[in-house]
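A short worksheet on the structure shown next.
For this depiction, one protein chain was excluded, whereas all remaining protein chains were kept in their positions.
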């Protein structure tokens, strides 16, 4: 059983040859037809599943799927009657084939009569502007975009081709590349939290006159916030992805392909290299640098620079190995009686 | 003094007999009239207050309320002229009576002329569709619902009777039961954070083709996010309540009556039993199981299964008693001088 057709009608059926091509494989029986992807447990004889790792091996042995992407090591566990499609990256193959059956919805070109589009805005060919969307003066929207219901593209913004603003997303003071996605309620280009407090406690706003620059393929999750630069720009590098409810302060810069998981927050002017991973609910203070491929653990509180390819965890954050050792020590101490011996359940 | 009548005009006056019935009590002077509920400090002679616990005992002794819900133990502290309504659950009695004076606003049936409703959407009897709301193709909305201003019900969604979407809430790819509430800006049915990263660092989206299933009486707070399943469903069981700014990842499942407090986050495929409580700003990693009636403390970071009826706190989370012991030990150590003796303020 594949996806609910009310929401996700599958394309197809699709021939195995096309499926194999998407997955980078070659097959014998290329004309065999498949109707959808599904999980090992739910797939039927015309559907395709996958196994990554070993956790789901029992499900593999009992699957009724017509075919399954597996590693060479797991191929022997594929049951009779199920076609083993052997690949080093089964989940990646699955993702690419799933996208054949369930491509992103194409834009339905045109401007909804309830949308408010500035006369001098430029809307690319084949772009869809949804109900109650608002497009500001001088905005430029590329070809093949979808501007969802009640989404906003502010005055002067540039949005590259193939981009999507989902329902109620807003973009202001922003220059965005191609294939950018803003999920529901994402806020891009807001005023940063910039003010000077006088000796009498009055907060005097520092005008925030920078922009947000989003590289090609940047995706921003639901209800996340990306503040514009105070002066100069906030920059998210190409392919960077933010999950939901993430906070990005003014003048933050990320490199390529960074991943920032739900509810993490990055304070002003922090700089991330390429392929940095910030796990959920982590926080970074401002004006620090995180090296390429560094990884910050969930709920970590990062107060200093992190070298490239380094994992840090904890609040305040330390290198992962030392932190785990410290926590083990603390656990051991907590189990120590007053006479110095240990006892009881630790 | 009760609520500000500009926002909350009280029904009534209401006879004591009806009040007692709502609270599950019997009274003598059933025809006496009351005009509203209020706090012990603010209630006047036609208003009803309550005392739960002992913290507000001084306020009880000085209250000018006409009547007060109290436990048997506190009845002797009710001042002369104030009617003691004795019950084992004073605050619950108060809640039920407050709802007599301040029932949830009823829908004003009809579709606002600025709303955009798909021709094949089915709208139940007595349902209100507010200004600029958007109802997608094939959506089914039950009777007696309120769809607030600028709220969105996506194509194919099902929303049970008596449900409420407040201002700018959005629901997509979702099947919801009766009496469901989405607060302002809540996001349900967003694409989950699902992708595979290739060896060159490219993030390849895994199509997210599952749904969100909301049980009867589920309530979701302002600006909270509930991602749809990657394949299969994200499920919130009947009576589950989410506070504001909560994140629920794809394929999370909760049982009945769970409570998830503000800014908590639950990663993909975690499963909660019935009546689990997740306190504010706590985080759960994916693919773990939390047993019935377990409780997770504020800011806890849960990385492993939690058995039923167990309290855990801390990040990483431990059983509460051990964590508190560890923290006490650490505090003691911090107060230890280099020569091994302790001194100074701990």
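We just call them A and B in the order they show up, numbering each chain from 1.
The criterion applied here is as follows: contacts are C-beta pairs under 8 Å (C-beta built on N, C-alpha and C of every residue); 3 or more make two chains touch, one makes a residue touch a chain.
Owing to the predicted nature of the structure, the values given are computational and were not obtained by experimental measurement.
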Q | Residue among B:70, B:157 or B:222 touching the omitted chain | A | B:222
Q. Which one touches the absent chain: A:124, A:185 or A:297?
A. A:185
Q) For subunit A, which residues reach the chain that was dropped from this view? A) 114, 116, 132, 134, 138, 150, 152, 154-156, 168, 170, 172-173, 185, 187, 190-191, 193, 195-198, 201-207, 209-211, 223, 225, 227, 231-232, 245, 247, 249, 263, 265, 267, 281, 283, 285, 299, 301, 315-316, 318, 322-323, 325-326, 329-330, 333
Q) Taking the full complex into account, what residues of subunit B touch the chain not shown? A) 2-4, 6-8, 37-39, 42, 89, 91-92, 94-96, 98-99, 101-102, 104, 112, 114, 130-132, 149-150, 166-168, 183-185, 217, 221-223, 239, 241, 243-245, 256-257, 259, 261-263, 274-275, 280-281, 298-299, 315, 327, 330-331, 333-336, 346
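Here is the rule we use: only the chains that are shown with their structure count from here on.
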Q. Once the Cα atoms of subunit A and subunit B are superposed, what angle does the rotation have, between 0 and 180 degrees and to the nearest 5?
A. 120
Q. Any idea how many Å lie between the Cα centroids of subunit A and subunit B?
A. 28
